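A single protein chain has been omitted from the complex, and every remaining protein chain is retained in its original position.
This part shows subunit A:
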């Protein structure tokens, strides 16, 4: 499988990365080289093989459903580019 310019632009939008016409053209070539490289996986017979979900066979750890952390709103917003009274500020999303 290979990708064309339109697909690259669509994927870039899905990934929320702005691309120029020139970027998209360069990426088309690069992505096709990588997709060409991974194509060889199709030769592998995987019938009856389970997809891997965890490298170490282990039971999912669970913990008591109690509050162990919190009350640190100022820490959470400390690194944000724009805040107001412990809220993250973003451009208007609802008219």
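We adopt the following convention: a residue touches a chain if its C-beta (ideal position, glycine included) is under 8 Å from a C-beta of that chain, and two chains touch if they have at least 3 such contacts; residues count from 1.
We adopt the following convention: contacts and distances are computed from a predicted model.
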item	value
UniProt protein name of the chain not shown, from "Thiazole synthase", "Glutamyl-tRNA(Gln) amidotransferase subunit A", "ABC transporter ATP-binding protein" or "Hydrogenase 4 subunit B"	"Glutamyl-tRNA(Gln) amidotransferase subunit A"
Absent-chain interface as seen on subunit A, which is shown	1, 3, 7-8, 11-19, 27, 30-31, 33-35, 37-42, 44, 46, 49-56, 58, 60-61, 63, 72, 75-82, 88, 90-93
